[in-house]
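As you look at this complex, bear in mind that one protein chain is not there, while each of the others sits in place.
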Amino acid sequence: MAELGELLVSAVAAGCIYGLMALAYLLILRPTGIINFALGEWAMLGAFAAVAASGDLLLPALQLPHAAAFAVVLVVTGLIGALVEVATVRPLVERGAPLLSPILALLGVLVVGLQVGTLVGGTEALPSPPPFGFRRVELGPFAGTPQSYYTIAVTLGVFIAAWVFFERTIWGKRFEAVAINRRAAALMGINLRQVGLLAFAASGMVCGVVGMLAAGASGAFYQMGLPLAIQGFTALVIGGVGRVEGALLGGLILGLVEALAARYLPIPPTLVLGVPLVLLILFLLVRPTGLLKAREGGA
Amino acid sequence: MTAGEPLLAVRDVTRRFGGLIAVDGLSFDLAPGEILGLIGPNGAGKSTTFNLVAGALRPDTGSIRLAGEEIAGLRPHEVARRGIMRTFQHNMPFEGMSVTENVLVGAHTRMAQGLGAVLLGTGAARRAEADALASARDLIRFVGLDEWRDADVATLSFGQGRLLETARALAGKPSILLFDEPAAGLTPDECDRLGGVIRDIAARGIAVLLIEHDMRFLLPLAHRVVVLNFGRKIADGGPDSIQSDPAVVEAYLGEPGDAHAGATDA
Partner (left out) sequence: MMSGRLRSLAGWAAAFLGLSAVSFVMASYPLELYQKMLLVVTLAIGFNFLFGISGQIAFSHIAFYGIGAYAVVILSHRLGLPLAVALAGAVAICALLAAVVAIPATRLEGFYLALATLAFAQLFIVAVSAGGKLTGGDEGISGYQLPPLFGAKLAGAAYTPVIVFVLLATLGLILRFDRSWFGRACRAVRDNPLAAQAMGVDVARTKIVVFVLASTLAGVAGMAYAFLNNFISPPIFELDRIFELLFMIVIGGTGRHAGAVAGAILLYSVQFAVEPIVGKFHPLIYGLVVVLVILFAPKGLMGLWDAAAARVRASRGRAP
């Protein structure tokens, strides 16, 4: 039982990371219809920013307190998102290029991000000390590292903020209006430019949160982006692209399935890596109607 | 075709959307060379009927027979393969292709050679390709787009796009051609041109079914008109007789640009 409690905490923490990645996709997908494959690399860059700001490996002089480091990471990845939107996506959208064009351009951004990450951080994994140490914290039947609890708490905070944004603010309503019908939203006086810019910047900041949390858990590594990207859209597909809560739900399901498969499935550990992929394929094939419906809303 | 069987026989067709009955027990016939107009107020079930015949929708009950063969419930490409081709209300060209290539896609169902024959470049495959090209050129000339046959379809005007759709549908050598509001968005000149093309098509023995809002376009053109209201047929007859039909007048009452007014203008 104690073992299961420990497993659950780490699985939920991992699921939170996947859910955040799914949210990052969603923030762009809903108002623009664009799936941004580069998000994993943004999270990777966020992790390197976290190492640089808080650790002593990249910029020994800096060593900011955790809250300040977190803010720096959010600014960095938020700027990356905004910059990419202005430089690559906006010109294509305004030219009326097919949706495929920005998606392909973002694949280019992915490769650029990967190379920049390698240039900055090298090909060795950089450790980043977890902000709250390595202790084992027991809460009733549950046990885990402070980083796991911290990840869960931060994720809840982000999702509550996202929920409030979409449900309670005028900006959230604008996002939804654009998601439902771009032309009509524009005619109603909603500034599509602002919505697009905000979507990419917010998505970048969520990637920054992922980078920050992932760095605290397992450091920064130049190849960490692609797995995060794949796990993120797996969570998105599981939870459905229609709602913010779906992203968190999908992430948690994925985290739990992954952890339980690794613990209880009688297959070699290297094959466990394939479990989320199989899950993704299954969900794509079994629930395509739900997906298509949501896609029309997003396009 | 068995003796006495019409080319197209729609019988007691019903289609519901949730609680709404879009088409309710509809029956009508269509003969070769006939131009049949399908009209009715908004929401009368014209588009649903069109989509049922084109295979885009499946009827809940009833039958649709083409030359005696049941086609209700077939998918659109299967319906096309049996000789019912269509145009779209909003032009749907293949944007990456030239005018000629667009029309050649219309001949898809006439290209019987398998991929093996294509790969080997057999004589039959080459001849089929050459024949399709020749007849595509004929059709492009027929609708008056000869000058633009190698043009990118993006350079065509809306009216030319409608003519291209017509030629593309004809390339399948259909026995029935369906037009979905062909006059919508056309200038009066373009309407005249298209009306002439439709008459020529019918003169070749092809049956034409069109749904249309513009009575000035439809009434001089159609040989027969079926009027729908709330999914039911309320009149079926010559353009002159339906205009004086009290049920039709009542159905259109209060609709601006209605059948009666439109007809007297025309």
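For this structure, a couple of remarks:
Going by the order they are written in, the chains are A and B; count residues from 1 in each one.
One rule holds for everything that comes next: a residue touches a chain if its C-beta (ideal position, glycine included) is under 8 Å from a C-beta of that chain, and two chains touch if they have at least 3 such contacts.
Because the structure is a prediction, the values reported are computed rather than measured.
Interface note for the absent chain: among B:95, B:147, B:200 or B:240, the touching residue is B:95.
Touch with the chain omitted from the figure is made, among A:115, A:169 or A:194, by A:115. Note that of B:44, B:64, B:80 or B:163, the residue touching the chain absent from this view is B:80.
Screening B:129, B:214 or B:236 for touch with the missing chain picks out B:129.
Across the interface with the omitted chain, chain B contributes residues 54, 75-77, 80-81, 85-86, 88, 92-97, 101, 104-109, 111, 113, 115, 118-119, 121, 125, 128-129, 132, 168-169, 172. Against the chain not displayed here, chain A makes contact via residues 35, 88, 91-92, 97, 99-101, 103-105, 107-112, 114-116, 118-119, 226, 230, 233-234, 237, 268, 270-271, 273-274, 277-278, 280-281, 284-285, 288, 291-292, 295.
The criterion applied here is as follows: only the chains that are shown with their structure count from here on.
Centroids of chain A and chain B (each the mean of its C-alpha atoms) stand 49 Å apart.
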